[in-house]
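On to chain A.
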Amino acid sequence: MNLLDVILFLPAAGFCATLFIPRDKPGLARGFALGLSIVVFLLSLGLVVPFHTSGSGPHFVSDRPWIETPAIRYHVAVDGLSLWLVILATLLTPIAVLISWRYIDRRVKEFYAFLLLLECGMVGVFVSLDLFLFYVFWEVALVPMYFLIGIWGHERRIYAAVKFFLYTMAGSVLMLAGIIYIYNAAGSFDYEIILEQLLSGQLEFSSTEQFWLFLAFFFAFAIKVPLFPLHTWLPDAHVEAPSAGSVMLASVMLKMGTYGLLRFCLPLFPSAAREHAPWIVVLAIVGIIYGALVAMVQPNMKKLVAYSSVSHLGFVVLGIFSFNPIALDGAVYQMLNHGISTGALFMLVGYLYERRHSLEIADYGGIATPAPWLAVVFLITTLASIGLPLLNNFVGEFLVLQGAAQVDFRWAVFAALGVILSACYMLWLYQRAFLGETPDSVRKHVTDLNAREWAAILPLLVLMVWMGVYSRNFLPQISAANALILEHTKVNVEFRVRQTEPPPNSGWVEGGPPSITAPPGTSSAQVTAPAQEVSGAR
Partner candidate 1 sequence: MTMQHLWLIPALPLAGFLILGAVGRRLPKAVINAVAIGSVLLSFLWVLKILAALAPLEAVHAERYFTWVASGSLDVGFELAVDRLSAVMLLVVTGVGFLIHIYAAGYMAHEGGYYRFFSYMNLFMFFMLVLVLANNFLLLFVGWEGVGLCSYLLIGFYFLRRSATTAGNKAFIVNRIGDFGFSLAIFLIFITFGTLDFAKVFAGAASMPVEHSAGILTAISLLLFVGATGKSAQVPLYVWLPDAMEGPTPVSALIHAATMVTAGVYMVARSAALFIQAPLAMDVVAVVGLVTAVLAATIGLTQYDIKKVFAYSTVSQLGYMFLALGVGAFSAGVYHIVTHAFFKALLFLGAGSVIHALSGEQDLRNMGGLRKKTPVTFVTLMCAAVAIAGVPPFSGFHSKDEILLAAHQAAPWMFWVGVVTASMTAFYVFRAIFLTFFGKYRGTAHAHESPAVMTVPLALLALLSLGGGYFRVPAFLEPLYPGAAVEHDMALVAISVAAGLVGIGLAFLFYVARPGLPEALAQRLGAVYRLVYNKYLVDELYAATIIRPTVEGSRHVLWRGMDVAVIDGLVNGIGSWARGVGGVLRLVQSGNIRSYAAWILLGSVLVLAAIGLAGGGQ
Partner candidate 2 sequence: MAVLLFFCFAAIAVLCAISVVMQRHPINSALSLIGVMLSLAVLYLLLGAEFIAAAQVIVYAGAVMVLFVFVIMLLNAGREERTGRSLPARWLGLPLLVVLGGLLVYFVRQTMPRSEPVIFGAFDEGEPRQVGRLLFTDYLLPFEVTSILVLVAILGAVILARKEIRR
Partner candidate 3 sequence: MSAVPLAWYLALSAVLFSIGVAGFLFRRNLITIFMSIELMLNAVNLSFVAFSYQLRQIDGHIFALFVMVVAAAEAAVGLAIILAIFRNRGTLQVDEVSSLKH
């Protein structure tokens, strides 16, 4: 029983324990959940240690049989890819407890029980190295979230909860088929063994097989991410979920999708992944722009943030399917960033909802006057979210775009449009909600942050700056893991897709005319013409 097992099962034990707390002692449930989740978080910090002392891992390997036939193993470990995601999950759980302190006032103990179960599921997803185990945790995480939305959500919570469940379920059953298929071929569910077999050529999937398997996994993950056009569950789920639910959903659950893409879709089906990368990237870019445009016209704050998630996660998918070390690092970093900044946004929106009991932007205005610190915190979070340098998102977005640009410059051009649009919708939101004259309704209800709320948001603010300024603390582990994944994706590939290594000088037009969109206003002919000439000359 190593540290990771403890981190994984302590929340599960907490889930059971919480159920036995007497109904009339909600305070005890809160305190217990908070204490336990903080302990888990502190323990999870211990996961970082071996990455500094003994290389890139995987560490904390725990591998023992669970079920004999078919051989299903309890195989968990942490590597650079999962390390920060685990910590993100364990960090956000106590925060979710804190922000629910007053927000959740009925059926309190169940709420915290589900929250702890959710934590277990999410951590499990990130550390499972057995496909079956992964699937189990994947589904286990689904159930508590369903209840969180359904019981403690807002008016249309039922529609949202069911939609969320069915969408995810529809995706994951196909993944299950894929997992079984792989097992039948490889004789094992163990990720490392399968990978080993693939690398050694012992196990080979035909291109048709790869395609369908890839699709089965991809579909499940793409729904979770969510990738355009499979995203419509997200706004509903977010809007209806209680604050903590939205936070966990946005911050951690969506990462399960991108994590899955990276961990499974790429290394297990490298040639299919590479072959289909172009249209996936197109979807990702469409998602970036589409999400931003739709976010721009939302009258509901949570919906706005939800659509912004669609946009942000488009960057992550773009990074992943660029097959470029820089973009990949950026994608993983961006997962964390999105978790922190969007999580914080949802928290803040939750704070507002607790005060004013509305999510409509139109019901707010001039919050900055009665609640200046709230406004400041929201502003910082907004800035992080729109990718201002020295805050976390910038690093991630930059790396993704830089990496993508190396592969195909057009990708970067279109994706970067999303950066412009993000400023539009976030600043418009900020202007409408926080600036201007303060209506009486707002003045009466909206007070500034209290100590508990500060305690919940402060860690995230610190991380925004920390990760924006000193990425050294986070990126090396990610890079090491990504390098390995990229290495795996090179095997067993007919290079139908062009090499993605940055070609030496002036290789930027590789793959056709780089159709740089005219920077607005400058004569487009001036910009595109030279580019075409260059490509023509090649």
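In the analysis below, contacts are C-beta pairs under 8 Å (C-beta built on N, C-alpha and C of every residue); 3 or more make two chains touch, one makes a residue touch a chain; residues count from 1.
Selection rule, in plain terms: all candidates are chains of the complex that A comes from, given by their letters.
Note that the structure is predicted; figures quoted are calculated from it, not measured.
> By the touch definition at the top, chain A has one partner among 1, 2 or 3 in this complex. Which number?
The answer is candidate 1.
> For the complex, which residues does chain A have touching candidate 1?
Within the complex, chain A touches candidate 1 at residues 163, 167, 229, 231-232, 235, 290, 293-294, 296-298, 324-326, 329-330, 366, 368-369, 372, 376, 383, 388-390, 394-395, 398-399, 401-403, 405-406, 409, 412-413, 416-417, 419-420, 423-424, 427-428, 431, 434-437, 469-472, 475-476, 479, 502, 505-508, 516, 519-522, 526-527, 529-531, 533-534.
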